Structure formats: C-alpha cells, structure tokens
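Left out: one protein chain. Kept in place: all the others.
Note that the chains take the letters A and B in the order they are written out, and that residue 1 is the start of every chain.
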Amino acid sequence: MADLSALKITIGPIPYLWSGEKWRDFYYRIAESGHVDAVTLGEVVCSKRDHFTRPFLPQVVERLTASGKSVALASLALVTLDREVAQTRRLAAEAPLAEANDLSALRLLAGKPHLVGPFVNVYNGATAKLLARRGATRICLGPELPASSIASIVAGAPDIDYEIIAFGRLPLAISARCAHARAKGHTKDNCQFVCGDEPDGLDVDTLDGQPFLTVNGVQTMSRHCQVLLNDLPPLADMGVTHLRLSPQDCDMVAVAAIYADVRDGRMNPDEGTTRLKAIYPAAPFANGFLHGVAGMDWVAA
Amino acid sequence: MELICPAGTPAAYREAVEAGADAVYCGFRDETNARNFPGLNFTRDELREAVAHAHSRGVQTYVALNTFMRAGSEDTWYRATDDAVAAGADAVILADMALMDYVADRYPEQRLHVSVQASASNVDAVSLLVESFGAKRLVLPRVLTVAEIANIARQVDCELEVFAFGGLCVMAEGRCSLSSYVTGKSPNMQGVCSPASHVRYREDGPDMVSELGGFTINRFGEGEPAGYPTLCKGRFHIADDDGYAFEDPVSLDVMEHLDALRAAGVTALKIEGRQRGKAYVAQVVSSLRAALLAPKDERPQKLAHLHRLSEGQRTTSGAYDKKWR
C-alpha cells in the first residue's frame, strides 16, 4: 500500500482567459495555500492571449517561489506560427523549469530536466522511458488514459514522477479554428478576445438541451468536471505522485484543501465530493476515463 | 507531386492502383491503425498480395500503424510493424514515438513516415522526429495555411505530405479525445472516431436525427445533405444559437491550391478515405490524377463532380485558407 500522504498537489495552468489582475490575484491566493506543492502556469491554449498575463508573470513566479512552491512554465499546446515557435524557443531557453506541451518544446528541452504536459501523447511506458531519457522528470498524463494504462506506463518508466488531472474540466481537443470567436460572430484573427467573456468556458448543449461540451477559445473541454477524490489510494498504489487541480472559476484554494483532507484521511471521499459540489456547482462531475469508460461518465466508488 | 491514395479493402486497393495512385496506404485489421472499422482493412496475407500487385505496377505501399500503443499491449504494435516490414511495405506511417524508436532501432533501413496523428505542426516538432528517428516524410496536420506549410518546408530536412482531399479533422489530429469522452473509444487508442457501435439514426417526422452515445449530434431536415455523426461536425446549441459550433458536415478539397503547394515544396498529396467504398476511391483518385496532369484552367472541371461524394455534399479548403480560422 503506497503512502497516500506522499501524493503532491499541483495547480495546472489556468485554461481560460482571465484579466491580468484576476490571474495575478488567483496565484497570490494559491501562494498562501498550505496544500499546494507545485504550480505550472502560463498560456497553453492561445498565443494571442499571452499579453494579458505576461506583465504579471515575474511577480507571480516570485511570490509562488518565495512561498515554497515548485514553479514550472508551460509551453503552448498548438504551435503553428513563427511567433509561436519563437515564443516556445524563448521559454525553453529561459525558464528555470518548463513543461513541454508540444513536440517542439520536447526538442528544445532535450538534455535538461523538464516536465511533460498533458498535450504530449504518452500512451505507454516505452514512450515515457524515451522522454525520461531525454530529460523529463515528471509527466502529466493526458486525460483519456484508463487506470490500467497509467499503471503500465509508470511501471515502464518508474524513475520519474507522474501527475494526473484530478480536478477540473478536461482538455479534449484543440483546433486551428476558434469556435469561441465563431460562436460570437468573429474569426480567430479578429476575435476581440471574446473568450474572456466566459471565465469558466462557453457551454455547448445538444439540440435536445443535453449539457455536452465546453468551448474555451480554440480548445474544446469537457462539460463535466473531472473529480478523482474516490480514486486516490489506487492512484498512489500505481505510482502516481502528483494530483493536478486544473483551475476553474471557483475557489481553488478550497478545492486544494478538500483534496488534501481526503488524501490525509481527515475527510472521507463522499463528504469531499459533496463539499466540492458546493464550491463548484457549475459542472456535473465525472471520472469515467480513469475507469475505462466514456470520459463523461461517473463511476461510483 | 505524388498522389497517396487510401484503401480499406483489397478491392479498393486494386481500384487505387488502376486509377493512377503513386502509393496506396492501408492498415491491418486491428487497432494498430486509425481506421479500425468493422469489416475494414487487411489481413497479413492480403497485405502481402497487395504489396506484390502494387510493385508489379510500379506503385508503392505504405502501411499505417498510426495509433498509439496501448500500455501493456505494445506487442500488438511491434508485431504489426514486424509484419509490415516483412511484407515489403515501402514505408510505415507511425504516430507513437516509442514505435518510431523501435523502427529506427530495429529496422534502420525501413522508410519511416510520420503520421498526421503525431501532430507535428511546426519546424521544431518536425525536426525532433527527423533527428530522433530518421523520419523521411511527415504528414502535416490540417491546422496550417499554405504559407505556413511553405515556411516549414524551407526549414526541415524531410519530405512533406499534405491532405488534399477527403475527410476533414476540425481538431488537431492525434490530440482529440472528444470521441472517447462520449463513447470511451478514441482515435489514438482504439483507432476509431465516433465509432459505429455508438451511432444510432432515428427518424423524427421528416427529420433524420443522428446520435452518438445517446447524445444528439445532428438533425437533418427532409432532403438536407447529411454527414458523418462525428462530434466536431455536429449541430449544437451555443451562445444562444443552434448551429455548427465547430464545422459543418463538409469535406476537404485543396486542389485549388495545387500550384501553391507545389511551389511550397510539398512532396505528396494525400487522399483521405480508407473507410470509403472502392467506387469512391476509383472516382477520386482518377479525378485527382487527371487534375494533376491538366493545365490549371481545366482542373476545376475535372474535379467539379467530386463534391457529390463529400460529406454534406460540400467541400472546403479548411485551414489551408487563413480565413477558415
């Protein structure tokens, strides 16, 4: 039986476009949380958004580092433009610790310690091993992997750390086209940053009114919020070392506290789930991917 | 430019060769390729026969092994790769880096192509795969404009292949879990997108409703051209409107950019459609071959009829045109 208390809690990058000030204040609060061990931040979804947060980045990194958090800067998930290539190169060259979310970043970070994010396809232990050889020290696995795959991946490359998304809407797809801008009558090139109007994503329902997906700029996310509170012991057993909480527009410090309480046995998972619902009532909860079924499903403990 | 053509069955393979393919791509009858559909694809024997037939006609065979190895079952992919090499595949088309590593290590002489599913969309990503695994050709994802393709071509040390006609992935390929979010089965892991096992069609008055995993994906009015029940081309309710949130039911056709793609340094044009019938393969391959040989002003006429074979009976040049974004 693995030691549950060894599971670290990390905060993933904010997927949405928030104002610079809101973004900064969010991380200032995270810096004060005693439950968060590590933070990966930076714009992953759309390079056009970068200027909103860039002015605040140095002070945020400083504050988080000063409060003892391990900080990594995430690279863009979809890199096509020269500007984005240059941005990724700069990040790889300058960031003390970077998280690669595209093959380009993997090339640039080879030979020095780095993290690998959920947008790089790691589906088996052989790939994890290959990435570890190139300098990866922690891999945040993509959302669609079932527990059996996670266990096999960790077993195949056991010398590095593994992170899984334990809370938050899941990144499901990314496109060159911006569905968010399109929904509001704009194109990507003249988007007027309308994705900023929905700090928790834009709902997509079926024609029959079933809640279905969430659009976040060029990214499509799950409508459901992943909640793995019921699954912490098996995750620790299979060698997962970090739980990633992906920011939603809710009290993420409280979310981290619940995960820490359940991890440390101070709260049972059911109570934790009930408390989470009060903190983040906007989305139904799901854990299907981990259990090898449709990602939107909820498999009861 | 070479014309790379799809074959889901030996019959379609023969049609592709007959119709003027330079190379035909196909896959085994299992999850090792991204068109793992019921009744489709090749046994080991069928592949050997296809390779021999193609070689006798001066046509190449590429074997798609372009899903990601399921952890714990890697042997299925390694064995399929061994068999493709043994069958005489002129190239293997791969997406999983560990499988690329296997081929580079085990079969250094084997020509390695990188699948679109690997999602290498920029110079550094392409270079990583060329430097690390000796990739000779890379199939670019359908997220780039013609200018961006030219820009990459100038800076990389491998051939580039682009999709010219057929199905259009709206999302960056190899990075899409929409299907598994709804059905538990995905292109990357099971080689299926919006799998038939989860599709239902139902009549509702004059309308035809398509469902995936119990969710309404589209509702087609009487006589309205239909499309596949793929999530990214469904009609949804978004921002107070009902409509195509991501893309209409439509297929890709970038033949109007032919000269620009040639000038950009693109080596090969790929036709999507291993899941389509042999009649489709015959018609599309022969039409594109004719267009490649025709003077520019005669091309549209050679291709005009193809929209009738397309999803929603319409085509688009997708991301190749900047305005699509």
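What we mean here is this: a contact is a pair of C-beta atoms (placed from the backbone, for glycine too) under 8 Å apart; a residue touches a chain by one contact, two chains touch by 3 or more.
Throughout what follows, contacts and distances are computed from a predicted model.
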Item to complete: Could you tell me which of "TldD protein", "ABC transmembrane type-1 domain-containing protein", "SCP2 sterol-binding domain-containing protein" or "Nitrite reductase" is the UniProt name of the chain missing from the displayed complex?
Response: "SCP2 sterol-binding domain-containing protein"
Item to complete: Identify the visible chains that the left-out chain touches across the whole complex.
Response: B
Item to complete: Have a look at B:A52, B:A147 or B:A196 and name the one touching the chain we're not showing.
Response: B:A196
Worksheet item: Which of these touches the unseen chain: B:F220, B:F246 or B:Y320?
Response: B:F220
Fill in: Touching residues on chain B - with respect to the absent chain
8-12, 37-40, 195-197, 199-203, 208, 220, 223-228, 249, 275-280, 283, 305, 308-313
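One rule holds for everything that comes next: only the chains that are shown with their structure count from here on.
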Discussion item. Considering only the defined contacts, which chain A positions touch chain B in the complex?
Written reply: 77-82, 84-85, 88-89, 102-108, 110, 119, 121, 123-127, 129-131, 142-145, 148-153, 156, 170, 172-179, 182-184, 187-189, 202-210, 212-213, 215, 220, 222, 288-289, 292-297
Worksheet item: How about chain B: which of its residues touch chain A in the complex?
Response: 68-72, 74, 95-98, 101-102, 118-125, 127-129, 131, 142-144, 148, 151, 170-172, 174-178, 180-184, 186, 188-189, 213, 215-219, 231-232, 234-239, 241-242, 245-247, 319, 322-325
